[in-house]
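The complex appears here without one of its protein chains, the remainder shown in place.
Let's turn to subunit A:
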Amino acid sequence: MKALLYLTRRKFINNFKRAVKKPASLLLIIFCAAYGIFLVVMLAKLAGQVHFDSPKGLVVILTIWSLYIFLSNFASYASRKGIIFKPSDTHMVFPAPISPKLILLHSAWMNYLLSVVIGIVFAIAGLTVFGVAPWRVMLLFLIEIVLELSMEISVMLLLYTNDRIPRNVITWISRGIKVFLIGITIFIILYFKKYGITLDTASAFIDWPGLLMIPIVGWNIAAYRLVLLGADTVNIICTVLYLLTVAVTFLAAWRTKTDGGYYEDAAKFADDYAEMRKRKLDGEMVTGIGEKRKKFRKVSESFKASGAKAIFYRQLLEYKKERFFIFSKMTLLCLGMSLILAKSMEAGARKSGVPQLFFMGIILYIALIFSGYLGKWENELKNPYLYLIPDKPIKKLWYATLMEHIKSFVDGCVFCIPIGIGWRLDMLQIILAILTYTVLQANRLYTRVVAQCILGDTLGKTGQNLVRSLIQMMILGIGAAVSAIAGFMINMDLVFPIILIYSMIVTVATGLLASIRFHTMEQL
């Protein structure tokens, strides 16, 4: 244990030193903490405004919170993904003569920290917002920190370390837990769908005795109710059941023995987690840890091209091998957003009499906010061969990004057509909207390259995206303002032609600037 404590202490000290040396990271931490406090204060005010500022209000929040935590913790521990391991653990910690149980307990320190912080927040909120008596708050805190944490640690240990139970049995237990969790979620959704989401239905839901009878999580909620609202028969019985469950689970976890069988899963998780972090740092949109290895289709076609054009055809070949060709999560997202916007904003947009402006605003907004979407082009910059191709940088830029423009055009069609039809815009406006979407996406892409050129690696991908958004906001803001003024002063049908022509000029200029990036690799 002393080695693990040494490890944590040194990591903390060195990270702190590093944060102090890099004021940007320290400022970010301070900003996040301040934002967190601001959110909590706002939520406290909101609780007062909606008359939630009573012990009953706290019970509602705790009930929902417990269900959420219960669902997520059990699901993650069951799939052995609840604790963050890193490749350095696989190398330096797992082979060391340290008890596998101890390693597990130590590695989950972030989880405990989160529980303690949440416990403190609830305790402060109980005293200041919900008007709960101090002795009740103290008991509540004890339930959260002692009982809940003991339960969580015990379940974690049992699920991770029990190597005596065959793997397939563990798999079935995990599946059983997942089915159970999905069952609870469906029940909650159906309940609120039937009775609507209001303060009354929320209260009625948490007052329903059946909820307290759900094993473990229901009994846990009963303990909260006992402390915050006082005793009744169901509360007392369920709380006793909870105490017994915690004791039995704790004992079982204490007695369980392991020789480190979970290292195999933990090592795989560590690799997947490192891969996920790397992809995130590269600016990709990552939706999960340990995504399955891609399967590619066989393609018999062959392409012939020379110079920079070869980049485009290589990308085309790669996309042809993809399962869904150029269609991606972004296409689905565009379709989903489009259908929602077409339906939800139809009345407002048409009523305003200037749906074109609404539409332009949405397209501009999307061009600004979507930063986590990368195609194959970004990887081109990491390949030395790109710089070796004997062709002009501007041509390399064009052919490296041409496929992205085609993809943007397709996504633009998927996004603009449903909204255009839903808002009853004429065909010309829809076509212009699609073209504007495509050009703006190209602009986003080139501005990003320019941001990379300006910043290098100094601010990381997040910084680059921020600068990219700022540049785009400044440049496109002018175009948007001009087209809006022209729309109001002359004719609304001019909105899209103006923004389209303006963005095309700006994009070509940005593209020319961005082509510098294709001269040499050194700038990376």
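Note that a residue touches a chain if its C-beta (ideal position, glycine included) is under 8 Å from a C-beta of that chain, and two chains touch if they have at least 3 such contacts; residues count from 1.
Basically, contacts and distances are computed from a predicted model.
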- Message: Tell me the UniProt protein name of the chain this structure doesn't show, selecting from "Magnesium chelatase family protein", "Biotin-dependent carboxyltransferase family protein", "DNA processing protein" or "ABC transporter ATP-binding protein".
- Response: "ABC transporter ATP-binding protein"
- Looking at A:Met92, A:Leu114, A:Ile186 or A:Ala204, which makes contact with the chain not pictured? A:Met92
- Query: If the hidden chain were put back, which of A:Asn14, A:Ser72 or A:Asn383 would touch it?
  - Reply: A:Asn14
- Message: Touching the absent chain: which residues on subunit A qualify?
- Response: 2-4, 6-7, 10-11, 14-15, 18, 86-88, 90-99, 163, 167, 259-261, 263-264, 267
